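All protein chains but one are shown in place.
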Amino acid sequence: MDSLDLVRLNLASPMVLGFVLGIVATLVKSDLKLPEALHSGLSSYLLLAIGLKGGGELAQAPLDQLSGPLLATLAIGITSPIWCFAALRTFGKLGVVDAAAIAAHYGSVSVVTFTACGTFLDGAGVGYEGFMSALVAFLEVPAIVVAILLARRASTSAAPWGETLREVLGGKSNLLLCGGVAIGALAGPSLEQVKPFFVDPFKGVLTLFLIDMGALAARRLSDLRAAGGFLAVFALVMPLVNGAIGAWLGEFAGLSLGGTTIFATMVASASYIAAPVAVRIALPEANPALYLTSSLAITFPFNLTVGIPVYHAIARWLHA
Amino acid sequence: MDSLDLVRLNLASPMVLGFVLGIVATLVKSDLKLPEALHSGLSSYLLLAIGLKGGGELAQAPLDQLSGPLLATLAIGITSPIWCFAALRTFGKLGVVDAAAIAAHYGSVSVVTFTACGTFLDGAGVGYEGFMSALVAFLEVPAIVVAILLARRASTSAAPWGETLREVLGGKSNLLLCGGVAIGALAGPSLEQVKPFFVDPFKGVLTLFLIDMGALAARRLSDLRAAGGFLAVFALVMPLVNGAIGAWLGEFAGLSLGGTTIFATMVASASYIAAPVAVRIALPEANPALYLTSSLAITFPFNLTVGIPVYHAIARWLHA
Amino acid sequence: MDSLDLVRLNLASPMVLGFVLGIVATLVKSDLKLPEALHSGLSSYLLLAIGLKGGGELAQAPLDQLSGPLLATLAIGITSPIWCFAALRTFGKLGVVDAAAIAAHYGSVSVVTFTACGTFLDGAGVGYEGFMSALVAFLEVPAIVVAILLARRASTSAAPWGETLREVLGGKSNLLLCGGVAIGALAGPSLEQVKPFFVDPFKGVLTLFLIDMGALAARRLSDLRAAGGFLAVFALVMPLVNGAIGAWLGEFAGLSLGGTTIFATMVASASYIAAPVAVRIALPEANPALYLTSSLAITFPFNLTVGIPVYHAIARWLHA
Amino acid sequence: MRSPAGSTPDPVRTVALKRVTIVGEAVLESRLVALIRAAGAKGFTRIACSGEGSRGVRASDWEGANVKLESLVSPAVADAILAVLARDYFEHFAVVAYVDEVHVVRGDKYV
Amino acid sequence: MRSPAGSTPDPVRTVALKRVTIVGEAVLESRLVALIRAAGAKGFTRIACSGEGSRGVRASDWEGANVKLESLVSPAVADAILAVLARDYFEHFAVVAYVDEVHVVRGDKYV
Partner (left out) sequence: MRSPAGSTPDPVRTVALKRVTIVGEAVLESRLVALIRAAGAKGFTRIACSGEGSRGVRASDWEGANVKLESLVSPAVADAILAVLARDYFEHFAVVAYVDEVHVVRGDKYV
């Protein structure tokens, strides 16, 4: 399949179409938002399912095959918020706290984008390492911690450091993701018992969830003006830069073509579940309109539709 | 199987038994109602699942096989509210606004009744056209629009026409149904990915939902007196009339035996999801006790238990 | 497999690990509690699914195979609250009302513990009678009624007897369980249609639910001091006593090895869904900290982790 | 919805009524509603909530946490509700109840 | 969060404002919000609820039961909200509305 075919394949997936439906609904002033209890329940389901899958595969993967990707994940988690921060300060002239807040989001990972990439590869018939799901759990937290550290000297109202760490590590999404990995790794073959709930319906649940995400993202669009032109450009260019670096690093770490694509997508994606909550508490004077609009309303739809096939094309080019 | 066997088969299905359980619970003053967030989530699931299925089949159906049933759907959607309205005015002496409000419900379609009919046919081993699900999306709206038009000259407090149209077309149920059809039609083979969520558990979800519907319907029973004797008769006779007309029209449009049964059931059913919301806004002086009691507390249980096998018997007779 | 292997197998199941995750989350002051609407929805699902399964098997089981276990269930349901009550009065010096309230819980059955036992046996490859699920429905209510009878002469503010019975029989959990049994028994082969929803994902749903239960149980731990030392001992010893009696009685009633294990577990388990609600209304002056802490925070985790393999070992010993 | 947009409607006369608020365990919901009705209230609004107090005991997490009931009533009905509550519920159940005054549009409908 | 724990902050000045409360059918939510906004309110809080009244009619259980809207406003805005409500909604819809007074921190933000 050539690149255009892949874009087309991706755009015509039920997940992406569901996302578009959510956007359209909000634009015609209708409301397809799920009740909050369901949104929260579906999020928990997705996080746990990803963790379980990653943990199950982690337990079976030989350590030497694992160590490269794991190190790459930690390395990019620690460094990418730094260059994001520098770019925002240098080219965007943003204040320290706002720049750090945004860097926390782009250094961390979007679980839904990750999942969409897996679905894309399944559709395209490209295999990937099963333990990628576990890497998500390792990529989520470091960038948030690094970015908050960058901001603390400038912030006048940062929360105490202990409280911040507790917020990041003990956050619901981190607990579900890491808890899922732990259960998956410990459960062994009995994991089969829960497959009909956590594996088989997964992509359908994701479709329902993406309708909701579309509705949420579209509501943020009205904040675009508040975010300003620079941030819009940043939210489109930074994923491409991070994605290219991620593809190169994934390839270097010995991942397969599919694994490299997923790794690139993880690096390119911006968190909008774990990071916003942690940043809100740790850096209260950062403006949520800036970090949420860029990550949720621009970068997420971009990655979902165009980004993923592009990162795959890069990975193919590197693998050739 | 003879007709009595079919009635028995239908009454003993988990869905109908679930509905009865919901009624019994309410009658013994207990409460099996699901939390509102879940009721709303399950509704969304059912609507989307029906749309997806219909859209997927629509994309594959040859146009010449489709055009007849589609035209029949639009024709009956526009005309049936008119004769319902006339009957309510002539025999029931109801006011213009109340008659139009009820006509909107009986001209539109009940998604759950439609689904129960499909389950009935599956149980009886009778096949039907897959695109029937898509026809539901086309039958839902026209009758509501026609009925509101009938009432507007008499209503003193009708909402502006634009707002009414937006309410009908942009309503949650219409968006999910039509959105599902669109996604199903565009997604092509990747629809397979979401089958384990939207197709396999469908009938089980419906069972859970029908327990809830039973609880809701039973609560409406106390309004029966308010509705009056004529309306009770109307709510039992009109479905039979509409069902017979529907069966004849479906047969005429070239549908199979199963398709004809479903089409008759669609025409015979009365909406209690899309129509009430639209009517409440568009015709606020119409009395909800009249239109909700007749459609939800009388016609729905009647169709679910007795109506569907009867419409199937009519369809068989016409097909013989 | 020897007993230690079985304990290990049980502890490494996704369900038990999920329960531990819920506890850990609460201990690190995080919150994995599901939204209330979802907790309630998942409970309904589990109760209904158990009922449906039991009813379906009940309809097929020959009466002579059924009568023994059924009589045993009723017998233990009526007698076990009496000896629990006597033990609490004699050794614990508890007041009449508190003793009766706790006896109601230990005489009744925990649906989740029952389910975990079935999952354990599936994992261990041990078969059991399908109609066991139906026995749960018969074990839930009698003990509660007997215990309330024991307390009524001492209670100064007991609710009227009629209201109490209505509360016990018409309670949501009893209705769903018995309603499920009835639907399962009446539906016959059409039950197959709902299997992909009520059977296949069951264990996965249970895992999610147990995370929630872990969070709930851990919150109760702070009440342990209020409950006092005697009650902690009671909550660990009584299940073992009841489990041994249950194993003996199950064996005597002609159950298989697996069936005996489940029967012992049912008898050993303490209700924390049906009993608390009924007792709160019927015996309002009983202290909820006593009956909830012992049944939910001690006995339930004990049975889930250690108890079930122990009851299985007893059953094996009796069967040898 | 009929009136031409922009036209200023007449000022509205309101009636001072008592608003009785009860927060209690969710298992009591149907009983508390019956109590309010029996005391003469014409209606009420029900809100799901949770909370902590001095007792902190809850019958069951399965039936939900607390429920908040608000009812607009005449002073006499307010007194009646509180009196029955105090007599029958305060001793053994987790219940909080209070009254304040609000100015209700078409308030005569509720007394 | 910056201040040293234990230090006593200065007492706070509050402003007396009207709190307008509207309880109505959930299908009306977006219309009621628009009405509040149009009358000049700077914000509102929305709570899902249910209830019973003299009419007890609901458009649909699918769109949810009732919604409670609370808005802190100046007396003039409160009057305007109630007047439009009384004119356009009270006849045909299940709506309850009332006003009371509360003392708001930094209350000048809301007028």
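Read from first to last, the chains carry the letters A, B, C, D and E; within each, the first residue is number 1.
In this text, a residue touches a chain if its C-beta (ideal position, glycine included) is under 8 Å from a C-beta of that chain, and two chains touch if they have at least 3 such contacts.
Being a predicted model, the structure only gives us computed values, none of them experimental.
> Could you tell me which of A:Lys172, A:Lys203 or A:His312 touches the chain that is not displayed?
A:Lys172
> Which residue numbers on chain E touch the omitted chain?
Looking at chain E, the ones touching the missing chain are residues 1-3, 8-12, 14, 17, 19, 33, 42-48, 72, 100-107, 109.
> Kindly note down the residues of chain D that lie in touch with the hidden chain.
Considering the whole complex, chain D reaches the absent chain at 21, 23, 47-54, 66, 68, 79, 82-88, 90, 96-100.
> Touching residues of chain A against the unshown chain: what are they?
36, 39-40, 43, 157, 172-173, 216, 272-273, 276-277, 279-281, 284-285, 287-289, 292
FYI, only the chains that are shown with their structure count from here on.
> Hey, how far is the Cα centre of chain A from the one of chain B, in Å?
Computed from C-alpha means, the inter-chain centre distance equals 41 Å.
> So which bits of chain D are touching at least two other chains?
1-2, 48
> Where in chain B do residues touch two or more other chains at once?
35-38, 40, 157, 172, 200-201, 284
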